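Left out: one protein chain. Kept in place: all the others.
When the chains are written out, they are named A and B in that same order, and each has its own residue count from 1.
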Amino acid sequence: MPHYDFARARCVVSFGADFLETWIAPVAYARGFAAMRARRDGSGQFIVVEPRLSLTGANADEWIAIRPGAEAALALGMARVILTEGLGSGERGALMEAVSAWTPEAVQQATDVPADAVRRLARRFAAAKPGLAVAGGIAAQSEQSVAVISAVNLLNAAAGNIGETVRFDRTYDVEGVGSFGDVQRLIADMAAGKVQALVVRDANPAYAVPAWAGFAAAMDKVPFKISLSSVLDETADRCDLILPATHPLESLGDSRGVRGVYGIVQPAMKPLPMFQTRATGDTLIAIAKAAGFGAKLPATWIEYLKAQWKPLHQRFGAGRDFDTFWNETLQKGGVWEDVAATPVRWTGTPAFVTPELKGAGDLALILYPTSQLHDGRGANKPWLQELPDPTTKAVWGSWAEIHPDTAKRLGVAEGDAVRIETEAGAIEVPAYLYGGIRPDAVAVPLGQGHTAYGRSAKGRGVNAATLLPPAQDGASGAVAYLCAKAKVTKAARAIDLAMTQREKNQFDREIAQSVPLASLLAGAAVAAGAGAAATAAAGEAHAGPEPLPSQTRPGHYTSPLAMPPDYKKPAHAVSAYEPELRARGPRNVPVDQGSYAHAQHRWAMAIDLDRCTGCSACVVACSAENNVPSVGPEMVKRGREMLWIRVERFEQAVGGGKSDVRFVPMMCQQCGDAPCETVCPVYATYHNPEGLNAQVYNRCVGTRYCSNNCPYKVRAFNFFDYAAPEKPTFAFPEPLNWQLNPDVTVRSKGVMEKCTFCIQRILEGKGNAKDEARAVRDGEIQSACAQSCPTQAIVFGDLLDPESRVAKLSHGERRYWVLNELNTKPGVTYLKRVERETTTA
Amino acid sequence: MSEITYEPASDPAGVGVTEHLPETVTQKSLNRDVLRMLERPGKIWWGVFLLDLAILSLGLIAERNQIVYGIGAAGHTRPVMWASYVTNFVFWVGIAHCGTLVSAILFLFRSHFRRAVYRVAEAMTVFGVLTAGLFPIVHLGRPWFAYWLFPYPNQRGIWPNFRSPLEWDVFAVTTYLTVSSIFFIVGIIPDAAVQRDNAKNRFHRLLGTIFSFGWRGANTQWKHFYSAYLYFAAFATPLVLSVHSVVSWDFAMAQIPGWHSTIFAPYFVAGAIFSGVALVINLLIIIRKGFKLEHIVTADHIEKLAKLVLLTSTIVGYSYMVEFFCAWYGPSRFERDMFWWRFTGHFWWAAWIMFTCNVIIPLLLWFKKVRRNMTVLFIIMLFVNVGMWFERFVIIVSSLAHPFNPSTWGVNYRMDWTEAAILAGSFAWFGMYFLLFIRLLPAISVAEVKETLAPPMRGGHA
Partner (left out) sequence: MKIFAPLFPLIDKLNAVPRSTARGVLGVYYYVDDAAAAVTALRQLGHRDLRVYSPVPYHQIERALEQGPSVVRWVTLGGALLGITGGFALCIYSVLAWPLVVGGKELVSIPPFVVIGYESMILLGSLANLLGMLALTRLPELKATAPYDPRFTEDRIGIWVPCAGEAATKAEAVMRGQGAEEVAVHA
């Protein structure tokens, strides 16, 4: 498998590959993708080709809603245009043969993509030099998987991207990975009674293997089954013996992800004594010794592991003894070396035919993994169950995405239950009306419907994989998830879907703003020409550049309010755009006791909406850092989720080639003139000298007035006792209590809580700096959300430090403040999303 | 100065003060008729009282659950963080306003029809504030810390935030409770003396002894009493206007669309009087019928109150229109969206109940026949109170449910049984006080009604 370099690409076309969610290495790809988007040279366009607009697709500039399964045809058609018009720099002759049948008209026939669009797309892609086409997701999970991937590879080859963005140096190390064929052989052997003992570790085949393959039934025929799982999942549930393994955070191990990189997995904590667990390696060694064939094995897993690293010590040790080498490697995380690119050559492509979807229904059934639950392994974690799905904002359940036109035809409204039927089975799920899906398709997420796997997973939603009829890719034998047509009808019973955001439209309220790329580029050119004048005006730097045309439309107040020259600023107005103004006491006398006069910092945040992909990693990071309780679906339905940060999604324009979905990470804006503070009768929330809206949980009496008066609605209220073990609403029953952060209070019943920019980390950072008798360095203190953001969309820092990243970003030309006309002077500055041109529009 | 503190019945100008009472009413019969209220009807009273206590205990059970499990027992959501409890608070404070209007403002305006009805109205004020005062505590997340809202010196050195409208509420409502209670109890003094001297039952006499404070009706007592009474009225009048203004500022000081409005203070005060007078009419109709006091609380009295309802109804209706007008033609799209949504969105039915009950149905009061028909009047006043409860509900809930940021829309508040039980319990709580009051102390001011009678003159009527 090649290494895809998104950062170098000047145009990306994704054929169903959800590289920002689950595809191969989403964090690395998201980082590369953000780097590509950040370039300001007119490049960096992203086109997505898929029947259902995924979260990755929501970040695209253009959405080509292709007929399900026909992706290869478009790839081949594009390659044909590139080859016939001589646009690419790659080899021609051999490839031309493979694509000759796919004229743009033939492609239109097969894919519903107009012939003109095929040509324009191909020309745009070829002109990028280098571009990058990737295939994955549902496109690569049909009965034609290998053909689709080959076709996209061919497109890359035709455009000359091999060796540029599709590289074969640090390829993925997939040697040890088994195939579905291996699983099928195991099932056959088990069914035939040939397997006497089965050891399962870190896998849940009884759930994850599609029902038609019959794993569970075959497994029951094995006389002795051992699970080395650390959780009681469906597979462990069927085993005779469970030898619980340590949690991944407690385990030592090693890994080889890509060629030339050897990693050590270091445990993050000591194994907890009250759970009687043992490292899998130790268990296996003990079994082997007890069974009498392990005499040659070392006594413990760690010794075994060290023995395995002896050859690497020879290569990388550089004369140090083994223990020194081992300890250094542990600290670094591994060793790595440069590797030469493997030479690759074109060997022909399998014949491609549009896959035929089985079944009597009229809607193509699309089953897709979500980034939170993936294949179901995330379902036992309340953090992930309560993480709003980035697309639908639904939690704790399953749903079916249906196009509004189709729903109208079926007489289904949002939230109504629908029955989805294939020849293999039927499920009932609530409907979610989504403009980002073709009218002739229905999409259901995978990962729910567990029958075991703990209290958070069991009985939530449905397992959509039960709808799959037997189908496999002819070439690789992989399971085909795109293979069936489904019959969808309105179900009799109602199932309420818990969602954290029901409104998809921002009604022109400018919560999520954007700016055309062309106007940014023009602005940059003018600024460069102005040169000396700009330097002269630097004294008024905080005033920022001239407002952009999109900021000065009538009725839209996105620039700081214009104040008369003699306007006297309120004494305590420390705001995002007046960082030089220090807080002072009444009548401009420093308030010594309150220390407002001596404030050294104004903590602030800059959030780049052009980098934010909506992945919601920040939400989980925040919950983990700040002991945010999960409240369950019934509470979410009543709007009582406790999340301190949410990623708002607004579908600005979806469909007709457009994909303008905007994501806004929304947390407490730490307003300079905070509406919440004034209304609290007991000073439970007040402005601290460093610009934060402090929240004093102990003082809060729970009037909830602050939440009412918060224009952003970012405060969370403890409606029940989530912190008291004796209450039914306790949110951290064993073993979840071990996840609590000891630096942060667990809030009790009846108090308001909210984001304070991870104030515990700020205190720690300031303390460290003080111990070392130095100033706090920019970037040293990071909020949990900023730290976890794969695209670095969130930047945290000190506005009073003019050299800090956050200060520079906050003065950038794309800045704006949400609901700025309310004059709340937020400490969070947003940078507008960049609108790029589309090719087909 | 003391001459202006009351208007004696024998004033030659007459001011038409006796026109409402029939000739058969004398000072002696007044004593008898009013004190008879303490005795009869007995069985009906006990039935109503026990039913009232049953409803009250239901509310107490709901409140107990809410304290034990958390305020989540009620239907609040984010963004609708205030709902029926604050609605009830404003509703009961509003009810309370009528009493002070009748006893203080009409006293200053020398509207003598108040004399027969003001004690009932004033009792309603005190009990209404007692009921209203529960809700700021009931709605807290941690009600056991409600005392933190009071300014008291403590070793932590922390005081309440006097900039918060809720803190203003603390001052306004406690002042209102104190002043209206004083006004109420002081007003009872001469009548309690009547009860002490004339009641048959020794328990009633004991209450008279206690509440009369040893009143003898001496000239020096009357002089200072009426002088003080004038100042109570003079304080209570601006107080009653300020209290509901302060309550309205709980909303108007916030910047939520639908709340942030300068018209709120006069609009709320008018609404408060509107609902309060309506409830007074309901109570008076029951009392005059149940205790056979039609000759003391006459149809003329009721009709004058009904006219007050009509007046305030038009003020309230005007306020609705002005709010809508300002939103429609104003510069804020948030405000405009809010008002459109209020009448067409999720809570459209509440807004239309409000408009129908408060503006359309009271138009019937333009007809004199309606104003004097006790049955019809009673039903109209019930509608008015339903409408006024919904007015507060609409202002609070529908404004909160449609805030600035659309991402929080669509999570709609639903009333929980806990809230319904507490709402019913609040009526029972009010009813309990009122039922006890009419059996324990004179519910009609004997002394003041006597002033409306012609004084006995040997020289004949002047």
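Annotations for the structure displayed:
We take it that a residue touches a chain if its C-beta (ideal position, glycine included) is under 8 Å from a C-beta of that chain, and two chains touch if they have at least 3 such contacts.
Just so it is clear, the model here is predicted, and its values are computed rather than measured.
Shown chains touched by the undisplayed chain in the intact complex: A, B. Which of B:Arg40, B:Arg110 or B:Lys223 touches the hidden chain is settled by the complete complex: it is B:Lys223.
In the complete assembly, the contact with the undisplayed chain comes from B:Asn161, out of B:Gln66, B:Asn88, B:Ser103 or B:Asn161.
Taking the complete complex into account, B:Tyr231 is the one of B:Tyr231, B:Phe367 or B:Trp417 that touches the chain left out. Within the entire complex, the positions of chain B that touch the omitted partner chain are 1-3, 6, 8-11, 26-28, 31, 151, 157-164, 167-168, 171-172, 174-175, 178-179, 182-183, 186, 189-190, 193-194, 196-198, 202-203, 205-206, 209, 213-228, 231-232, 235-236, 238-239, 242, 246, 249, 447-448, 450-451, 455-459.
Seen across the whole complex, the unshown chain contacts chain A at 570-575, 583, 585-586, 591, 593-594, 596, 672-675, 677-678, 680, 683, 685-687, 825.
Just so it is clear, only the chains that are shown with their structure count from here on.
The centroid of the Cα atoms in chain A and the matching centroid in chain B are 56 Å apart.
Residues of chain B that touch chain A in their complex: 69-72, 75-82, 139-143, 145-146, 148-149, 158, 160-161, 163-167, 170, 250, 253-256, 331, 333-334, 337, 400, 403-411, 414.
Note for the complex: chain A touches chain B at residues 501-503, 505-509, 511, 555, 635, 638-641, 646, 648, 650, 664, 666, 675, 678-683, 699-705, 707-709, 711-713, 715-721, 727, 729, 749-752, 818-819, 822.
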